[in-house]
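In what follows, a structure is listed as structure tokens, so that the remarks can point back to it.
Shown here: the complex without one of its protein chains, the others still in place.
Labels A and B are assigned to the chains in the order they are written; within every chain, residues are numbered from 1.
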Amino acid sequence: MTSTKKTAISRRSTLGLLGGAALAPAVLPGLSGFAQAQSSAPIKIGFQLHRTGIGAAYGRWYERTSNAAVARINEMGGINGRPVELVIEDDGTDPKRGAEVVEKFATQHECDIGFGTLFSHVVYGSAPRAGELKLPYFVCSEGHHVASGALNRYVLQPGITDVKSQVQAMAPFVADNLGKKVTMIFPDFAFGHDHRDFFSEAIEAQGGEVVAKIAIPPTETSFTKYFPQIPRETEVIYHVMVGPAVLTFVKEMGEFFGPSRPEIFGFIDSLEAVDLSSPGLEFLEGTYFWEGNPRYAQADQSDHDKAYRAAIGIDDNGASLTDSADVSTYAHMFSCWETLNVIKRGMETAGYQGPADRVKLIEAIEDMTDMAHSDDHPQGAKLFNGKTHQVFGHQYISQVEEGRLNVKHTTAIEDGFYEDEVDYTAQSF
Amino acid sequence: MEFGPHLMLAALEGAITAAILALTAVGLSLTFGVMRVVNVAHGEFFMLGAVAAWFISTTIGGHPAWGFIAAVVLAPLIIGLLAASADWLVLKRLDYDPERTIVATIGLLYIIQQGALIGFGPNAQPVEPPFSHRIALPWFEWTEAGFEMYYPWGLSTNSYKLFIIFAAAMLLLGLWLIMTRTKVGLVMRATQQDRDMATAFGIPVERIYALTFGLGAALAALGAVLIVPVQQAYYLMGHDPLLLSFIVVIIGGLGSLRGTVLAALLIGMSDGIISVFFSPTLAKIIATLLVAMVLVFRPQGLFGKGVH
Partner (left out) sequence: MSDISRIHLLHAAMVVALVICWFVLPVYHAGNLARIMVFAIYAMGYNLLFGYTGLLSLGHALFFGAGMYGLGLAMHLGGVFAGPGILAGLITALVVSGVVGFLALRTSGVAFMIVTLMFAQAGYLTVLLFGTYTRGDEGFVLPQATRALMGIDLSDAQNRYFAALILFGIVLFFIGWLVRTPFGRCLVAIRENEERARMLGYDITRHKLIAVILSGTISGLSGAAYCLLFGSAQAAFAAVPYSIFPLLYVLLGGMGTTIGPFVGTLFMFYLIDWSGGNMMVAGVVLVALALFAPTGILGEIRRRFTPWLP
């Protein structure tokens, strides 16, 4: 289908060229032929994918989402009339391989840009190479790394809000509706520490306090022994876990509390790609979750979300259409879809032709601000901060009711604002 | 939570770790004792056991107990056969040279792991326990009114978790009976003591080796089948059991089954109990260094005679 369209375009332009054949070669020697070749060559987007390693459960959904997004872009005529091609390389969720993959994109595949990284240690491993190779590098990681100023001008995160903003937006809801004395349970690595630090600060601003911070080593597989550290006075448990043991964690937490649990507020990361009807999760009934994007289609579902689900092949419960037990990473993977659409818009604004225009592309995206709720941005409206290279958006707080997540509160974009920590636009390219 | 109940809970959790660890490590110890080789792929057989349990129980469907029973029987059998054929195809051809075997089993580790990723996928998959009831546990307190029993907040366990401890103990007892009371056990012990002499007496050493390797893997798989209703099947789950089994086998004295079980208890329980006193990651570091120090100052292990 795409190819017929492409042929039509090139035929028309060929006709145009033929029309001006008498004049053009004389005036613009050599140029016409080159422009012709250039215009039909695909725009190559290097996709750094966690196909193996600990990120693989997310990776497969990032891959499906990105493929769907690119198919849609191509159906709509590609970018600047050129088709888009995803060049996929597995990084094994490893920072060393990640850097190698970025190098591969830039110097072997001759990709126009790099895209798609989720795990922040891979982002940290790869970002310096992207900067040195002057390859625009779009991450979909929700880490605070971009906005913290630690990276460089070639790294952007325009598709998903960072963890600092997410956490900060949650605090008022937790303090107003669930309780002021919070015990936090989080993995003992950087992502968990971000939650710990940013949430502690935010809840104190709401007049609450964190009464205990329980950091779980990332290799842990059983959790019951840590739960007694939860102080009795705790009103709310705030949990965020990642990795393969998340289900064990949530199950054991339920078993620990039995019938007398405090309020529980979790980041859906603790159950991303896990079926809520898994045995042992019944106790979650009535608890709350942050969701980056509501997994279950809501009563007021937008047409944009409908179209987005259909494009990837996801049902109203956030699972694969072909296998209802295959639950997606719905709260995060929209970032691939939206990032690709931002790239498209950026390239169109910049009149992007090839690697020589990379700087123009970054400048075009830095100039962006509002992103309307649309088929391009099915998760919701967003506001991009060109200085910090970070986007800000709505967050969803859902409650488990009869085994599904129903949105109870949507935060305003401003709830996640914080002071700029960097101005990348002041850095040289 | 008060100190007493906290300690009790940690000890209970430690006992579960110890039970599974004992089964897994005894498997490793068996291959080491009889064959004098270190099987680095041991943790992958553990993982395959969990994956097989998931596969069997989802295929059978119905009440989870049926799937569980089928998995307990079939998973170790399948994994055991797989391991025995790996022995036949690879290790035998290396003539059980210790270093080459380590290299080959590291290779097997990657092959099995990536194979599982392709066949089973990257998601952690839950298996429903055959039964599961929350059991609140009582605690005693000395008050002015005398000795009092009460149910502290959060102090509880689960009937299936208790079953794990019981089942592992029974299985280890069974294994001990096999090793000491049956002809197969006798032959295996004979091979362990002196391979050449065993060959001279007409014992088919190669077949015994394949059997031992298979049995070792089957024990790991069995441990995984028992624990998977509490945890999940995941393609990278073999890493920790391998590391811990290694430690247990060395601390227990290489090749000594009794020592291995004792060491599993020690390591499993201390993993639980150290976590009461220190922050989790620090507890892990301390536990790891303790093990290293035990080995440094008692290289022959706590309960055994050294081989090197």
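Going forward, contacts are C-beta pairs under 8 Å (C-beta built on N, C-alpha and C of every residue); 3 or more make two chains touch, one makes a residue touch a chain.
Fair warning: this is a prediction, and the values are worked out from it, not measured in the lab.
Checked against the full complex, the one of A:86, A:101 or A:362 touching the unshown chain is A:101. Only one of B:162, B:243 or B:302 touches the chain withheld from this view, namely B:243. Checked against the full complex, the one of A:193, A:306 or A:373 touching the unshown chain is A:193.
Listed here are the chain A residues that touch the chain not shown: 51-52, 89-92, 94-97, 99-101, 103-104, 107-108, 120-121, 124-125, 127-129, 131-132, 143, 145, 150-152, 188-191, 193, 217-218.
Listed by residue number, the positions of chain B touching the unshown chain are 38, 90, 93-94, 97, 99-104, 106-115, 239, 243, 246-247, 250, 254, 281-282, 284-285, 288-289, 291-293, 295-297, 299, 307-308.
By definition in this document, only the chains that are shown with their structure count from here on.
Centre-to-centre separation of chain A and chain B, using mean CA positions: 39 Å. Listing the residues of chain A that touch chain B in their complex gives 52, 54, 56-57, 59-60, 188, 214-217, 219-222, 224-230, 232, 244-248, 255-258, 260, 273-274, 278-280, 326.
Considering their complex, residues 1, 5-6, 9-10, 13-14, 16-17, 64, 114, 117, 121-124, 126, 128-129, 132, 134, 136, 153-154, 156, 158, 230-232, 234, 236-237, 239-240, 272, 275-276, 279-281, 284 of chain B touch chain A.
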